[in-house]
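Only one protein chain is missing from this complex, and each of the others stays in its spot.
Naming follows writing order (A, B and C), and every chain is counted from residue 1.
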Amino acid sequence: MGEVQRYFLIFLGALLIYNILLIRFIALCSYFGISNSMDTSIGMSLAVIFVMMVSSTLSWGLWNYVLAPLGIGEFLYIPVFIFVIASFVQLEEMFIRKTAPTLYKAMGIYLPLITTNCAVLAAATEVAKPGFLKMSIAYNYTLPEAWVYTFGVALGYSAALILFAAIRERVDFAPVPGPLRGYPMAFVTSALMSLAFTGFAGLFGL
Amino acid sequence: MAGGGNLVVTVSPHIKSPETTGSIMRLVLLGLLPATLWACVLFGISGIAVIAISVITALFCEVTWHNLRDGKGTGRTWFALVSSLVVPIGVSAAGLGRAAPAAAIALMSAFILSEAGISRQGERRHSFDGSAAVTGLLLALVLPPLVPWWIPFVGAFIAIWLGKEIFGGLGYNVFNPALVARAILVLSWPAHLTAGWFRSLGIDATSKATPLMLAKTGAAADLTAYYAPLLLNNPGGCIGEVSAFLLLVGGAMLLWKRVITWEIPVTYLGAMAVASVLMGVDPVFHLLAGGAVLGAVFMATDYVTSPVSSRGKIVFGIMCGAITMLLRVYSKAPEGVTSAILFMNMVTPLIDRSTMPRPFGVVRAGRGVRK
Amino acid sequence: MHQHTGAPCEPLVKKGDRVLVGQKIGESKAYVSAPVHSSVSGTVVAVEPRQHPALLRSVASVVIESDGAFEVDPSVKPRGEIDSLSRDELRQIIREAGIVGLGGAAFPTSVKVSPPKDKKIDVFLLNGAECEPYLTADHRLMVEEASDIVHGMLALMKAVGVEKGIVCIEDNKPDAIDAMSKAVADFPNLGTAVVKTKYPQGGEKQLIKAVLGREVPPPPGLPMDVGVVVNNVGTAAAVAAALRTGMPLIERVVTVTGSPVREPANLRVRLGTSFRELIEQCGGLSEKPAKIIAGGPMMGIAQSSDEVPVIKGTSGILVMSEHDTVLDEPTNCIRCGRCVEACPMFLMPLYIRMYAEAGRWDLAARYSPANCMECGSCAYECPARIPLVQWIKIAKAEIAAAKGGR
Partner (left out) sequence: MRVRLIDLTRGLVQENPLLRLMIGLCSALAVSVKVENTIFMGLAVIFVLTLSNIVISAIRPVTPDNIRIPIFLVVVSSFVTIVDLVLKAYFPEVYARLGVWIPLIVVNCIILGRAEAFAYRNGILASTLDGLGMGAGYTLVLIVMGIVRELLGTGSITMMGVTLISLGTGFQAPTFMITFPGAFLTFGLIMGALNKAQSALAERAARRATGSAGRPTPVGGV
């Protein structure tokens, strides 16, 4: 497998075929919670892309240089990663608020929410402990591969979220039968979105 | 000279184009007619059965849903629903397997006819706009001719109830109902949906593979040999894939009648041709084979689930064509039309949102017109 | 007293007064307004509210019983040649003659020909494109009174202070093109332009785009923002009359048509004549009317009675039989996109309606309903028979109200 080809496959797998929201069911709370507004969805997407890239880098470094060499990874990876992500998000929030007020305005309010966004932890753990998310390409990522993978996951999250927000601008105003109005219908819609994503299963042998 | 007092006062405009939703749906049915009739000839009773069950069940689903939703005739509707589920199963269990579809058709038709009539109070019970018939027919056309009878039956329920009515009825669904049904049927009963092809008018009674499958596995070396049969009488494939030529005739009629516009079919097939050249596969074969023509002309052009603006339609068509070829060439499955269109259905609201035409006189500074 | 877009007039006469043809009977101090004149001579029998054909409510009206003599008021006298009059004098004559746009909107012409100083006007368009299908009043006028039209056009151009003038005619009226081309041949600064026949070509913005390729910005943008003033051919003819004879605007050409009308015709009628009299003049009706519409089929307003009078803005009377009348219930929108294709302003009516129905004015505003000119093309095309124009009007009003509240 060529270098470029491998990056491409990692990216495509993370983006489409194992889409973190619709195929892997991770981070659904935020997906249903904020998709009723397009602006919020876009802000959240930006924030997630940013936080994910940084936290994956951190977890990759921690695992490969600290946890794994010391042989304590299996016991400690959960608390360590989540702690790192939570503290990083807090630091970042303070940092952005001071240095970049416009950026803070755009995504500041989403940052605290991201701590409990399981997608961030999932991606961070996957790049450190491959196989975590049961993708068929799973091996020890190099740092660039970890970035490509994380970027794919984050973009997949954003794509699904923004598509869903656009769809909800239609479905939310449709005369849906009473008991299904609102969230139940959002789930039914997601079922069909997930169905559309399933169509990509098996692409490039992924 | 009539004085005042009994004049009708309505809002403008006071003249209307003669087109209605019903007239459009009738034209779509007419467009599908040549291929459907030819399929009935080629596949005989098995093809006719699938088409009949699919269309009648679709109409039945529409009537029952509307009755229950509007709370009219609730009792008789429930009775009809339960009996058309229970009786065929009973007949089947009694060992009269072949009579089951006949029983289902008879029961459902009786109910549809009784609901279509005029009630004793003189009011119209249910008005059909033809959209359910179109969905039912399209569903039948994407099924293999030898599927068990209950596949189109269940499929029509999925298409009308889950694909359309649950979203609020005609016009509100996001995904093409017939394709939703097909995708769910494929996921549920892959064995039935990927076999049951028919060898038409030929030597073998049945064949286990479609030309696309043969091309995928490399079993068919000379693809040019398939051009003529694909155009006229496809050796193996779904009911609606019997003849690319007849589908194109129907499509041309719809274009001429201005039911559909050129953008989606042309860009869909065009993008497929370009993509197949880039991927190094035979473009003519891929345009004729499988559901490409049926999808590009009749499925992707479904008003409800495709973009409304011209620019949006072009984006939609190109993406559909590209994804179809991507899936056909690089995924395990031989066909990609269903998945490609469903995927693009999902993207349609976003396309519509971002291809809003520039209002007259508005000078757009950069992108976005949000205030 | 409310015959135009702008402030209504106050009656100047009272019950029992004797009035003459061309005598001013209503006036307003407001800038955007035009006075009203008597179209007959006779006695004022009432000053009371009467049904108005465009506003669909009763407005203050002066009812005059004609004595049949058509005695002309002494104030009506020729105003002299264009060259001898200054710009301000011309504007004053136009205002005093009560002239308004005769295309249908009835906007006071005196206001239109007085652009603010900072707006540079370089072209004057004379609109000979019919504002609606079925109406042929402008067409007949151009064929029969070409030289009057040109005379009025020159006066209007002088009032605006513009050099270049173009008469715009639709390509399905070769006789009108002929007549007008001959009439403008003597004036090097005038020309004609032939435009495609399609609705709504007669709309100001569409006409400017078709002839000059300029796009008028959305409201509150006006043609003068792109250096253009547009006037209707009927308006020009009225100006010519006001100059040559001094007669103010007391009559106009009205198209009376529709399938039940025995002898459809264009009639020159005195303002205030009832619809019923006009229909009778055209041979009466062959069957019971289901609808009587003031204006054209696309934007005209259905009347509840045929006793309403012709006013300055009445371009046509359309009578529809039951057979012509479409009374289908609206069904679900099938997103066919025909409304988007049809919209001359390039809007997406289906989305405006969807969000208006849901009461989400914020989302509806994104689709700029304020740009809609209410031509009705979308609703005409809609196979689901959805009254799109009405939804857009509602959205417009709600969004404007929300803005005002803020």
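Note that a residue touches a chain if its C-beta (ideal position, glycine included) is under 8 Å from a C-beta of that chain, and two chains touch if they have at least 3 such contacts.
Everything numeric in this text was worked out from a predicted model, so none of it was measured.
Counted over the whole complex, the shown chains touched by the missing one are A, B.
One of A:Ala47, A:Leu121, A:Ile167 or A:Leu203 touches the chain omitted from the figure, and that residue is A:Leu121.
Only one of A:Leu62, A:Ala159 or A:Leu192 touches the chain withheld from this view, namely A:Leu192. Interface note for the absent chain: among A:Leu22, A:Ala47, A:Leu62 or A:Val127, the touching residue is A:Leu22. For chain A, the residues touching the chain absent from view are 22-29, 32-33, 74-79, 82-83, 86-87, 90, 112, 115-118, 121-122, 125, 132-134, 177-188, 190-192, 194-195, 197-198. Take chain B: the residues that touch the chain left off the picture are 93, 154, 162, 184, 187-190.
The rule is short, and it goes like this: only the chains that are shown with their structure count from here on.
Here A-B and B-C are compared, and the pair linked by more C-beta contacts is B-C.
Here the chain at the heart of the shown protein, by mean C-alpha position, is B. In whole angstrom, the spacing between the mean C-alpha positions of chain A and chain B is 35.
Mean C-alpha position of chain B lies 48 Å from that of chain C. Shared interface positions of chain B, defined as residues touching 2 or more other chains, are 169, 172, 352.
Chain contacts: chain C has no residue touching two or more partner chains. Chain contact summary for the complex, chain A toward chain B: residues 38, 162-163, 166-167, 169-171, 174-177, 180, 185, 188-189, 192-193, 195-205. Taken together, the chain C residues at the contact with chain B in this complex read 133, 205, 209, 215-218, 221, 276, 279-280, 284-285, 288-293, 297-307, 318, 320, 324-328, 331-338, 340-341, 344-348, 350-351, 365-368, 371, 376, 379-385, 387, 389-390.
Put simply, chain B touches chain A in their complex at residues 69, 162, 166-169, 172, 174-175, 180, 183-184, 187, 326-327, 330-333, 336, 338-340, 342-343, 345-347, 349-350, 352-353.
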